[in-house]
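Below is one structure. I have some questions about it.
What you see is the complex with one protein chain gone and the rest in place.
By letter and in written order, the chains are A and B; residue numbering begins at 1 in each of them.
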Amino acid sequence: MQRVETGLRTETITVNMGPQHPSTHGVFRMIVTLDGETIVDLEPVMGYLHRCQEKIGERNTYLQNIPYTDRLDYICSMSNNMAYVMAVEKLAQIEVPERAEYIRIIMVELTRIVNHAVAIGALLNDLGCFFTPMLYALEERERILDLFEMASGSRMMCNYMRFGGVRYDLPPGFMPELKSVVAALPAFIDEFERLLTENEIVLARCQNVGVLPPDMAIAYSCTGPLLRASGVNYDIRKVDSYSIYDRFDFDVVTETNCDVYDRYLVRIGEMRQSVRILEQALEQIPEGEVSVKLPRVFKPPEGDVYHRIESPKGELGFYLVSDGGTNPYRYKIRSPTFINLTVLPELCKGHKVADVVAILGSIDIVLGEVDR
Amino acid sequence: MLGLGILKGLSVTLQHFVETYLSDLKRFPHRYAPQGRAKRLHPTERGIFTLQYPEERLEMFPRFRGALMQLTNPETGIPKCTGCGICARSCPVGVIEVVRASEKKGGKFVPESYTWNLASCLFCGLCVESCPFGALYHTPEYELSTYGRQKGELIYDLDRLLAWGQKYAPDGVPPVEKEK
Partner (left out) sequence: MPFLNDLFVNLSSWIHGFLAHFLPLWAADLVMMLFTIACLIAFAVTTIIFINWLERKVIGRIQDRYGPNRVGPLGILQCVADMIKMLTKEDITPAQADRLIFNLAPVMVVVPTFMVLAVIPFGRGMVAADLNVGFLYIMAVSSLTTIAILLAGWGSRNKYSLLGGVRVVAQMMSYEIPMVLSALGAIMLTGSLSMVSIVAGQSRVPFILLQPLGFLIYLTSAVAEVNRAPFDLPEAESEIIAGYHTEYSGIKYAMFLLAEYVNAFIVSAIAATLFLGGWQGPLLPSYIWFFLKAYAIYFVLMWLRGTLPRLRIDQLMGLAWRFLVPLALVNLLVMGLVITLTQRKGLFSLVLVSLVANGLIVAAVVIIYAFAIWRRRQVKVTT
């Protein structure tokens, strides 16, 4: 920090940003020490939305945990379902029918589009757009949520996946609807990009702000778009391929400037890649069964398991210990945003107050998942 | 560069501004959808996206997980529920309480009382999924707010659940089973 010696005595002030603040994406608190408008120190305080999810998980039966995973990252319930269900399947060694795998991929990639659209909308909102990009993103999200509701019965808390498949097959009329939504997605992304990608104010606000060097990103075990925007080519769908991702042709989007703007670009790029995956899945999806029959009282064998997937926000993992009973002995969630958030103080130091909200927005947190 | 990006963005918002009036013209002279049955704007259409809620409503999908209902067997007029309590045990938050009646009715067990506490319900649908007798289903009902949380308001008893069953599945088959 450069200080001009003027003989004027100045003091730093401490500002409590949050837990009630318009752009902390929920109830997140930052204790910010300011020198004028410049950040000297920032201390994140988490835990305002702690709901004992992991302890509740030990009380619940395996099946009863699925609706609870919906409420982790409430924007992408489908991918949370998938991560948990796959962990249990790995533990109990359940084979999943092929059609169910395709349905899962379709749902998870739709979730990725929803999440990235909302994340970018919220980021631009934090930058000061008066809700316009956010509402355009929400329009597309509504259409996708309609599809979720059609298939699972609920818009956000889908509770759709089950051990060994999905709750029920896709309803009649789902496929044509899905095709028309997917066909319109590229146009939506294009328009979204036309709105603000090249905007000079966005460029000025985002470029070279919150630079996260690749080595620091790896040292803090950041994952997801945050890591890929730092130029690290790491996508669990590729490096530790699960489900049937090896059958699809898609690219891992990386950028090299490591700043807020690159995280924005990575998200836009991943939306386009998701559309590619969806188009292939729509062509390949076979007919057949969507679930396997399991005993009414489900007891996986003793043992422990960790399974991770590339959720829209990063590596989402479930660690389960089973003692052979009806409920897990230990239920641990490795939530991506909690770990991504630890890097926030490093990113913010030396920037202005206005940059803090932009950096926070670019990390894309959901407090339900951070505090669990 | 040099303000071109800003102009591009402005053109997008102006386009949306104009298109909302064009979509209004299409609907002219009506302001709301006929009979209040709105449909979501098709992905290729543009214009006003929002629905004018109390005047217009979306039709619920058959699978929509709304409030619960108890079905009655249309032939015997006795509730399908046997009071076995599997739904209560499958519930992650314990919002269902069932007491089985001590006497059989029409050759089958029936519930003595059945309460569903809406206040802490997750609407996850595990109860419906677990019911072995096909007695418990979701209604498309979603306007469930009340002024109190006592019995008869947020706490539903068997009679109210059965009344909804009569309303939404008078023939004993709920919409979600008819979907194929």
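Please note the rule applied: a residue touches a chain if its C-beta (ideal position, glycine included) is under 8 Å from a C-beta of that chain, and two chains touch if they have at least 3 such contacts.
Small disclaimer: the values here were computed from a predicted structure and weren't measured.
Across A:52, A:219 or A:354, the single residue that touches the chain missing here is A:354. Only one of A:72, A:92, A:124 or A:359 touches the absent chain when the whole complex is considered: A:124.
Annotation: of B:33, B:48 or B:144, B:48 touches the absent chain (contact as defined above).
Looking at chain B, the residues touching the absent chain are 1-2, 6, 9-10, 12-14, 16-17, 19-21, 46-50, 52.
If you put the missing chain back, the residues of chain A touching it would be 13, 15, 21-23, 37, 124-132, 135-136, 139, 195-196, 199, 201-202, 204-205, 352-357.
The working rule: only the chains that are shown with their structure count from here on.
One inter-chain figure worth recording: chain A and chain B are separated by 28 Å, centre to centre, where each centre is the mean of the chain's CA atoms. Note for the complex: chain B touches chain A at residues 1-6, 8-9, 11-13, 16, 40-44, 49, 61-65, 90-92, 122-126, 129-130, 138, 179-180. Listed in rising order, the residues of chain A touching chain B in the complex are 60, 63-68, 70, 132, 136, 139, 142-143, 146, 149-154, 157, 159, 167-168, 171-172, 180-181, 183-184, 188, 191, 194-203, 296.
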